[in-house]
Each structure stands twice: as C-alpha cells, then as structure tokens.
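Take a look at the structure below.
Complex shown without one protein chain; remaining protein chains in place.
Letters A and B mark the chains in the order given here, with residues in each chain numbered from 1 onward.
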Amino acid sequence: MKRPFSYKLNIFLFLLPALILFIGVLIAPIILSGYYSLTEWNGLKTPVFIGLANYRELFSSKSINIMRALKNAMLLAVFSCFIQLPFALWLALKLSKHIRGERVFLSVFFMPVLISTVVIGQLWLKIYNPDYGVLNMVLRGLGLESWTRIWLGNKATALGACFVPILWQYVGYHMLLMYAGIKGVPPELNEAAMLDGCTEGQVNRYIIIPYIRPILRVSVIFAVTGSLKSFDLIYVLTNGGPNHATEVPSTLMISMLFLRNRYGMGSTIAVMLIVLCFAFALLINMAFKEEK
Amino acid sequence: MKKILALALALTMLCAASLALAEPITLQLWSIATESDSSHQAFVDAIAAFEAEHPDIKIEHSPTENEAYKTKIKAAMSSGTELPDIFFTWGMGFLGEFVDAGRVVCLDDYYPAYADELPEAMTVNVRYDNKMYGVPYTMSLVTLYANMDLLAQVGYDHIPASYEEMQACCEALKGAGIIPFGVSGKELWCLSEYVEPLVIKSVGGDKLRDMYNGVASWNDEGVIKAIAAFQEMVTKEYFDPSAAALGNDEVKNNFIAGKYAFYQNGSWNNKDIGEQAKFAVQAGTFPVLNPDVTLYQMIGGPNNTLAVTETCEHKEEAIEAAFYLAKYFSDADYKSGANLPCWAADPKAEVGPLIVSAADMAAKADNMVLFGDNFLSADAANTYLDYIGLAYALEVTPEEYAEGLDADLK
Partner (left out) sequence: MKQKAYRAPDAPRKVTASSVAGAVIMILWTIISIFPVYWMLTFSLKNNQEIFGENVIGVPRYWVWENYTRAMNTGNMPRYFINSVIVAVSTILITLLAAVMATYAMTRLHWKGRKTMNKFFMLGLTIPIHASIVPLYTTLSRMKMLNSYWALIIPYSAFSLAMAILICTGFMGDIPYDLDEAAFIDGCGVWGIFFRVIAPLMTPAVATVGIYTFLQCWNELMFANVFISKDALKTLPVGIQSLSGQYTTEWGPIGAALSIATIPTLLVYVFLSKRIQDSFIAGAVKG
C-alpha cells in the first residue's frame, strides 16, 4: 500500500482516545505510585522522600512478611495452572463433542463468572461455617466427624479454603475461551485424523491442543497474573487472616493504604505487584514461543 | 409621583437585597448513619429541627457504611479538596491524624457557650495539646451482657462478681453444655473487647493510658497476668470453639438466639439486645483480676464525634450546626436506648433497663480509657490488634506479647 502524506497523523489520531485513557488513568498513576513508593507519607502531610527505605523494609520486615504473601499468591498460580486450567480444558473438550444440552451446560458453567464477588463470598462463608455449614454437615452425615474443621479460622486449612472458590469461579471463563478455540479448529483436520484411525484422545492431544496454543497461552497468562493480583474473594472470606495466614500482596497493600495510613509502603507494594505481573506475562510469552 | 417612584425603587432594591441575603447556605454532612443504622432517624430528625430553626441554612447529609466510610473520609482528607463541612469521626487516634494535618477547625472559642451542657470531662478524647477539635455526642463502654436464663440453669442469679467466681461459673456452664462466651475471633477488635477489660482490671486505668501514650512500658507484670488469663479462657474453651470463623454479626445473633451465656462488646448493642433477646438480660462489667484495682475501671468513653473541616466556607454556621446536632443526637440516642449521652441528659427520660445499667456504670466509673484501636494512631492500632490476634491463637506467650508490644509500639 502507498503511504499518504498524512498517514502518520492518522495513525496517531486512531490511537489518541485509547492513549489518553491508558496513559491518563493507568500509566500516570503508576509513575505517581513509583514516586510515592520512595516516600514516607501518611496520606495527609506532604510526602517525605526517603529513597529506597520502603523497599528495604518491605523485604526485610518480619511483621509485613511479604514473602509469605508472595508464596501464597504463587501457590494459587500453581493450582490455577495445574488444576483449574486442565479441568476447564477437559470441560471444553467434552462440550465441543456435541453432547446433548451443549448450550445449556456452556451457559450454566459460565454463570459463576457473572455473579458478584460479594454474593459468592457470602455463599462460601456459609458453606465453610463450622456449626451449620454445608461442608461440615455433609462430613458429619458421612460419619467423618473427625474431619470437620473450622475451615476459615484454622491456619492449616484457611488458605486452601480460600483457593477453592477462587478456582471454582473462573473455571467457566477459561472453559469458554478454550471452547471457542476448539470450535475454531477446521473440521477437515479432525475428519482427516479420524479417517486415519485416531482415537478421540489422540485427536485431542495431537490436533486440537496444539491448534489452540495461542488461547492456552492467554489462559495461562490470565491465571498467573490473576493469581498475583487476587483480592476480592480473599478480602471477603478472611481478609488475610487468621493471623495473616492467607495474606496475598493485594490484601497487604490495601491494609497498608487504608488501615495503617502508610501510603508510601502501600505504593511500594503496588509497584512490586505491577513489576511482577509484567515479568510473569513476559516469561510465559517466551516459554510458549520457545516450545514452538 | 417622583417620590412614589423612588420609594418603589427603594422597596424593590430592598426586596432584592433581602432575597440575596436569604440565599440559603448549604452545609455538607458526612456520617455513618446509613438507613439501617440505629441512629439514622436521629440524624433525619436533628437535621429537620435545625433547618426549621435556621431557615437560611440547609444541611445535606451523606451517610456511608462504617468500613467504607473510613476509606472515604481518609481519601478526602488526603486530597484536601471536596471535603464535607461537618463530618462524623471517632476520637483520639482517628481524628488526631486529621488534626495533625491541619484539616480540622479548633473549637476552643466556641466551646464555653456550651460548657454547661457538655461537661469538660466528656471532651478528653477530642483534645490535642489541650485544644478541642470535635464535639462528642455519645459514649460507649465495654459491657458484659449476660443471659440470666442460662446462668440460672447452673445456679447463678447474678453476674459473677469476682474472678474466681467467674471461673467457677464458666466451668459450671461448660459442664451443662453451655458455651460461656461468644466472640468473633475473625474481627480482631472484638477480641480486644475481651483483652482490654482484663488488662485494665489488672493494671488500672491510669497505667493503661500511659501505655497507650508511650509513657509507661507494655512490658509489665499486670499485662502478662491479663494475657495469661485471656489465654486460659481460650485453652479452657470458655470461648465458642468456632469463634475463629465467625464474624461479629453472627456472634451477636447467636447470643440473641440464646447460644452463649455472656457476650462482651460495646454498649452500642444495648438497643438490639434489649429489643430482640427473648430471655432475661443483664448488663454488667467483668470482675477484677487484681484486687488492688477497683471494679469500675472501665474501657470506653466519649467517642462518637462531629468535627468541622478547615476548608469549610461558612465556619460559624457549621460550628453552630455541629454543636446543635451533637446535642440532639446525644439526647435522641439516649432516649432510644441506642447509647450513652455525652451531653447532660434529661433525667425524666424513660429508657430501657440496659441503658439504665450502662448509665449507672458510667456514673460509677472511676476511670475510663478509650478502646485501644481508637486511642492509637492507625499504624500502631493495627500492630496492637495483630498482637491480640496472636495471643488469641496462642502463637505468642504472655511474656512475648508484653515484650513485643513494648518493642513495636514505639
């Protein structure tokens, strides 16, 4: 194509609305946060520049214990990649095989994604309730009295109990993405493979999964970055408790900002989170490219 | 003719001028009195009454739910713009940070006009460097609510008066399959409603206040003794074993439903418990740990407060409104049984039995020390609550608790 004289100007004009929004609302605040992260600031008085002291405190303070928060988030990412995504893929593969009620299943599985986190949080609080919660009631009914726990109040079980609803809610989301990808596989490929005598499992493994790699990559990126910045459900279920056992970086950040009035330290955690999310997104991209 | 014209002109000008004068002032008021809050009606009535007496002033009330309100007022204070004229606040630490940043108007010049009705003792929690920055309206005390029907089942017709009797009572309750105490182990401030009375009844109010102020050391025999007593209540399962997973709403509902013998929390629960509980309730206070300390060393004090912002355009009117509203709320909350008044109360007011016991305790109080998480600044308050959580989970020994607070609350 020939380039008209005003080509560059037009490119700029097309990008302008998105750039204004993006830079004004996302990038500028990050830069501001970057500055705040170098200050001691209670949100009221003028910020006092203290260099990297917040970063040093963040990684050395035993009471903040950022490593525990990061470990929790990484654990969630691992569960997400190795349990949630495979299950979503299994559902997507099943549904794409024209089973009866395909549409109904698809719609129902996606439904939890639509429901407000407040509702889901309240539901699971009731499920885990030690006295009249569904989970303990079922265990008692099965004669497994000794298995009952104070799920969200016990340090040993709280983290796992938080992960279950988080993983549960977004299965439908990943499933729909993957289902969409599978439906995009040219039917000729499948038919050819079937004619060659491939079993269903082999078709899945050698035709479909390689074909939907780009979508799997997107799913993995969402699962990992989503885990790193996970907040809402943990906030509703335990708010980082008991005694910080379920703390993740976002809950730490919010308590620094709004409970402790430490805007400088809160911004430090924000900056760390952004850097981490970005680094992981890049890493995953590279991993998927190399395998190709 | 000319004269008439001139007169007419003068008259119109006068009218116009008076119209311009009558242009009403609007004052913004932020509070936590949402429609489901027990003091919501008091806000509506008080504003209507004030507007009726001051036709040139309008008050625009924006209530926000408790936790959300904290975020909102802090964000507004931090930017320093879009602030309301009058705002609800808690005393000491919470208001202190705003005062420190120069966002709040000093009320020293205005207070004397109200000193007859609002005793100076009630203003201790809104004074910084002995200057007054807020108008308190109600006070709250930690109250031990007792289900007398359950206590009767194990042979008690009164709230145990000594610590030994309390322990015996708890054992008897446990023996009868009744959970002695309801508490939310999930909301740390609820744990503090148990820890703080134990501490004050072990070290005394003056010393506790000095500890909050950083004058006395937390590493103290009395503190260690109090935490040991608290942990004993945990290990002997005097608290609901499910407490760690319960929120305060659930615990309170459980108490009202008759599941616990005792529930210790703020006196703001008087109305709900008094109206909803279907058993005989008594309100009292926890017995002393240390015989040298008097029984009525109380945790609590004047707390709910209105303050005026420095950015307010019509300060005179806003300050007048703040005092007027505070007096009104103080009366209204007392009469409805919601909480104790800071302002001189109407002695003829008919109030429920729980608020009478609360008022009685307030009158007998030798000393009142505010809730620790209100007293301390935000950062310190959360560190303090963390330690209470650790003590409850038995992750620190009483000695470690005392040493830790001493080291970390500097």
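To be clear about the criterion, a residue touches a chain if its C-beta (ideal position, glycine included) is under 8 Å from a C-beta of that chain, and two chains touch if they have at least 3 such contacts.
Just so we're clear, the structure is a prediction, and the values are computed from it rather than from any experiment.
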item: Sole contact to the chain not displayed, among A:Y55, A:F105 or A:F288; value: A:F105
item: Residue of A:L177, A:V220, A:L237 or A:M265 in touch with the missing chain, whole complex considered; value: A:L177
item: Interface with the unshown chain - residue positions in subunit B; value: 30, 32-39, 62-66, 68, 71-72, 75-76, 78-79, 81-82, 84, 248-250, 252-254, 257, 266, 268-269, 272
item: Touch residues of subunit A, complete complex, unshown partner; value: 1, 4, 7-8, 10-11, 14-15, 17-19, 21-22, 24-26, 28-30, 32-33, 36, 43, 91, 94, 97-99, 103, 105-120, 123, 126, 129, 131-134, 168, 171-172, 176-177, 179-181, 183-187, 190-191, 194, 200, 212, 214-215, 218, 221-222, 225, 229, 231, 250, 253-254, 257, 263, 266-267, 270, 273-274, 277-278, 280-281
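The rule is short, and it goes like this: only the chains that are shown with their structure count from here on.
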item: Cα-centroid distance, subunit A relative to subunit B, in whole angstrom; value: 39
item: Residue ranges of subunit B in contact with subunit A within the complex; value: 70-71, 74-75, 77-78, 97-98, 100-101, 103, 185-186, 241-246, 377-379, 382-383, 386, 389-390, 393, 395, 408
item: Subunit A residues touching subunit B - in the complex, by the definition given at the top; value: 42-45, 63, 128-131, 150-155, 238, 241-244, 255, 258-263
